[in-house]
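Note that this complex is displayed minus one protein chain, with the remaining chains in position.
Note that the chains take the letters A and B in the order they are written out, and that residue 1 is the start of every chain.
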Amino acid sequence: MKLRRASSVAEAASASNSLLLAGGTEVVPLLRAGILEADELVDVRAAVPRGIDGPTIGAGTTLAELEASDQVPDALREACRLAASPQLRNTGTLAGNLLQSTRCWYWRLKWPCRLHGGDECFARDGEHREHAVFANDFCGSAHPSDVAAALLALDATLATSRRTLPLGELYRVPTADDRRTTTLEPGELLLSVELPAVERSVYLKAMERKRWAFPLVGVAASRGKESTRVALAGVAPVPWLLDERGLEAATPLPGTAYKVEIATALVRRARAQLDA
Amino acid sequence: MARLIRTEKEVEGRYEEVWIVVEEDALEQWPDGPLRVVGRPATRADGPVRARGEATYTADLRLNGMLHTAVLRSPHAHARVARIDLAPALALPGVHAAIGPGDVDVLVAECGFEGAPVAAVCADTLAQARAAVAAIDVEFTELEPLLDPDEAVARGALLGEPRIRTRGDVERGLAEADVVCSGEFRTSPVLHNSMETHQTVVQWVGDSVDVYISTQFIWGVRESVAEKLGLPQDKVRVVCEYMGGGFGAKNSPDDQTFIAAELAKRTGRPVKCALTRREEHLAAGHRNPTIQRLTVGAKQDGTLTALVGEYVNAVGWGGWSSPVEGPMHLLYTCPNVRSTTHAAKLNSPPMKAFRAPGFVEGTFGLEALLDELASKLGIDPLELRRRNHTEQDPSDDRQFSGKNLLECYRRAEPHWERRHEVRARSTDVVKRGVGMASQIWYGGGGPPSYAWVRVGSDGRATVVTAMQDIGTGTKTAMAQIAAEELGVPLEHVTVTVGDSSRGPYASISAGSSTTPSMGPAVRAAAADARRQIEEIAEQRGDPGMPLAEVVALLEDGQILGKGARGPNPAGMQVLTFGVQVAEVAVDVETGEIWVDRVAAVHDVGRVINPLGAASQIEGGIIQGVGHTLSEERLQDPHTGRILTTSFESYRLPTIADVPEIVSELVDVPDRHLTNLGSKGLGEPPIVPTAAAIANAIRDATGADVRRLPIGREEMLRALREAEQRQHESGRREAPARV
Partner (left out) sequence: MPELDVNGHRYAVDAPVGTTLAEALRDELTLTGTKIACGEGQCGACTVLVDGTPVLSCITLVHSVEGATVTTIEGLRDHAMVDAFVRADALQCGFCTPGQIVSAVALVERNPSPSSEEIRHAMAGNLCRCGAYPKIEEAIRSWRD
C-alpha cells in the first residue's frame, strides 16, 4: 500500500483504484478490519477546503471546529457536539462524517449481507434493536450521521468536484440492483457545504450513553423563511427527511418500534423548541 | 507456631475443604478508628509510575527475539473442524511455528462457541502472524447451536447437577403469607473488558520457564502451568508487576498462556500471545445471563414467610454455576427458603467470575422483588428490610464474625430521606425517584498468604511478597500496614510484588480477598521485625531505644521479619454488608434514564486506606451503572454469533454517565477476623447498584423493570406495561409513598 498526498482537486480526483483519506477516523478502522481494501491511499486534506466562511463550510472542516463555531446554525453545532468522541471530532471531517458507513453490526462484522453484495439482510430477521424504522424492507441498517440529519434539515447544498446537489441527493436507499448508499462517483470529492439562512434550528439526540454513542434517534429541525424541515438520523439506511405523513408512515421492525415512540417525542419537542 | 488444619476455603462464594498450614496469629487487633498511618488517606504508591507511563505492563514487554502470535478461532457458535492444513501458514515470511487442534489441548477441533481457539501461528511481527492465520486452510462443519437457556434445561444440557438449597417448608410459608409477589427477572451477559486485554509472554530459560502475564493470581498460574507442562513448580517463574485490570476474568492462566508456552517451546524464542479487543469480546469470559423466577410471601407487617427461586445460569460452553441464589439464602431471616439453580450449557462463550459473580445478578432479582412487595404492603422499603434483618447466618445459624448492616441502614437514612424532595422535583415528563438495596457478599479472605519484611540500617523497610496489585491499590495498603506496625513513616516503606521468584506465596486477587488475606500476613511480618529490633534494644540496655537508632547499628546487616495469614474464625460466617441509595430521573416519553446520585454505605471491617477505598466503591458503582443501563453482549439469535465485539457496540460507561457518588464506610474492625479485622472491598460496591437503580425507577414511574440492562426499549416497555396496568385497574398503582 502507498500513501500519496494530493495537493489539488485534480490530483485527488484523478486517482483510481485508491481510497481517499482525510481524518481517517472511518477509513483506517475499516481498512484494518479488512472491509475496505486499496492499493493506494490518497491524503486529500490539502485538496479539500477547510474552514467556515459565512454560509459556506469547507468539507475538510473538522467536527471539533464546527462544534466551537458561532457561525453555524444551532442544529449543526449541536449535532457535532453530540457526535462521536472528542478525539474523533478533532480529526474527523465534515465530509468523512457524511460519508461514514452504517454501524449495523452485521455489516461491520462482514456478514455477507445485502450491503456487502449478499442476498440476505441478517438484521431484519435477527438482532436489529438499533436499526431502521423507514425504508428498511431491503436493508435494515440505520444511517448513523448526526451531522447529515442536521444538514438535511437545514436544506444544505453540497458542492463536489463535479457538481452541486441538495444534500438529500447525496444519499440513496440501497436496492437489489445497486447496493450503494451514496450517489458519489469514484474519484468524486465533497468540497463544501452551502447553508441557506434559517431563523432557527435544533438537534435532539437519543442514545444509550450520555456521550460517545451513535444515535438511536437523532432529530434535527429547522425553520426557514418558507418552511420547517425535520430530518432524522438513525432511523433509515439514509438520513431521513420527514414528509407530511411524518412518523405515521414508519414501518418499524419488531425490535425497533420503540424508536418510533422516541422519535415522536423528539420531533414534537424539536418543533416546540422552534416555536418557543 | 505452625499448625496443620483442615478448613473451609471460600473464593467468590465457592467453598472447598483444604488442609493448610497456618501460623498462630498472636497479635491483638489495633484500637478502633484511624491510627497514625492505617485508616488515613494515602496516595497510591505506584501512582506516579503508572500515571507517567513508566510502568511496564505485560502489553509493554519487549524481550529480545520475541515472536508474536495470532490465533485462528471458530467463526461459528457450534462447529467441528472438518479439515485443517497449516502448511500455507508455515510457508509465509516471518512465520516460525504453527500449531493446531491437539498440539496443545486448548486448541480444539470441536468448537462450542464462536471464538473457540483452533490454531495459532507465531511470527516475527503481529501482521505476519495474522496474515499466516488467514492463510490456514480450514473447513468447518457447522452444527446446530443451542442458545436458549430454558431449552437447554428442558433438554438436560447442563453443566453439573441442579443445585437445590432448602430451609423450612416454603409451601407452608406461602400458605401463611398474607401477600405473595412473583416475578421473572433477567440479566444479560456483561463483559469484564479490562483495558489491558488477556496476554502472556512465555520464555524458556534452560529447563525453566518464565511466564509474564496479566493475571490476578501469580501462584495459580504457576501451579497450572507447571502441571500442564509437567514441570516442578519451582521451574516456573510467573511475573506480573503491573496489570491493566481483571475484574475476575484473569483468575486463571487461560488459553493464551498455553498457546504461547507451546510456541515458545517449539521455537526456542520468547513468544507473546495477546488477545485483541475483538477476541476479548469473544473468548475472555463474561458475567453469564440469568433467568430468575422468584416468589416472596409475607405477612401484612412485612415479615417474610417464604422465598422461592427458580434460577437458570446461562453459563455458556464452560465455566461454573455462580451463586445467584446466595442473597436469597443469606440476606433475610425468612424461615422458609427454597432455590433450584440450573446451569445451562449453551453454544455461547464460557463465563468467568465477574466481580461478585451471582450475587450481583441475584441481588437485582431479590431486592427488586422486595420493593414490589413493599409497594403492595404499603411499607417503607427500608423498614421492610429492617424488619427482616438477621443476626446470624439464616441458612445454618452460624454467628457472623461481624455484622453492622443495621448501622449501614442507619447511616443511609439521610440519603433515603431525600426521596420526598427528589420526587417533588418531578415534572409531567421527567419523573424522579429514589430506590435502595441491601448488599451481602463474601470478602473475608483466608490463609495461606505470607509476607516478608526487610529493615535496613537506614531505617527503611521493604515488604516482599509475590502478590499482584491489579489496580486496587493493595500495594499501598500493605505499605500502610507495615509502616503502622513498625512505627516508621509511610514513605520509608517500599512494597515489592509481582514475581513468584522474589517472594513468598500470596493470595489470589479475587473474591475481595487480597487485603484481608495479605494484610494480616504483612502485619505479622512487620511485627516479627519489630520484635527483633526491640530485642536488640533490650540487649543494648535501652528497651525504649527508637527503631532508627537500633537499626543504625546494623551497617550492612538487615532485620528480616516473616509473617503468615492466620486462620479464619472457626464456625463463623465472614461476610460483608452494605446498602446503596440511588436517585434517578426518567424521561417517560423517550425512556432516557439519568442516575443522578448513588449513596453507598458499606461494612467491610477496618478500613486501611480511605482514599483507595472510596475509589473502589466508585469503581464498583460505575461498573454497576454500566450493566444496569448500557452494557450487553448481543448474539445473533439464529447462529449464536457475537454481534457486539467492539467498544462502539458494547457500551462501557463514559465519564459523562457517572452519577454523583457519596460513600461511607462503617470502619469498625471485625473483632473475630485476623489481627486486622479488615475485609475486602473490591466487590461489595457493585452488588446492590442495579437493584437500587431499578427500585428508584419504580419509585419514580411505577414501572417494574425486571430485565437488565434497562435500555430505552426496556424502559419504554415497562412504562407501557405500567400504564396498561393502571388503565385496567382504573387507578394508579403507585409505589408505596411512605
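The rule we apply is simple: contacts are C-beta pairs under 8 Å (C-beta built on N, C-alpha and C of every residue); 3 or more make two chains touch, one makes a residue touch a chain.
Keep in mind that this is a model prediction, so the values were computed, not measured.
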* Structure fact -> Absent chain's touching partners (shown only) are A, B
* Contact with the hidden chain (one of B:Phe185, B:Tyr242, B:Tyr311 or B:Trp452) -> B:Tyr242
* Structure fact -> In the whole complex, of B:Pro117, B:Pro323, B:Gly459 or B:Gly612, the residue touching the missing chain would be B:Gly612
* Structure fact -> Touch assignment to the omitted chain, from B:Tyr57, B:Trp204 or B:Trp594, lands on B:Tyr57
* Structure fact -> Among the options B:Pro653, B:Pro684 or B:Gly711, the absent chain makes contact with B:Pro653
* **Contacts of subunit B with the absent chain, listed as residue ranges** => 43-44, 46-48, 50-57, 59-60, 62, 192-197, 242-245, 247, 276-277, 470-473, 611-612, 614-615, 618-623, 646-648, 652-656, 658, 661
* **Positions on subunit A where the hidden chain makes contact** => 1-3, 21, 24-25, 28-29, 31-33, 41, 43, 64, 81, 84-88, 90-91, 210-212
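One rule holds in what follows: only the chains that are shown with their structure count from here on.
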* Structure fact -> Distance in whole angstrom between the CA centres of subunit A and subunit B is 40
* Asked: Any idea which subunit B residues touch subunit A in the complex?
  -> 589-592, 594, 629-630, 634-638, 641, 643-646, 648-649, 651, 653-654, 656-657, 711-713, 716-717
* Structure fact -> So, in the complex, the side of subunit A touching subunit B is made of residues 103, 105-106, 108-109, 122, 125-127, 129, 206, 208-214, 216, 255, 258, 261-262, 265-266
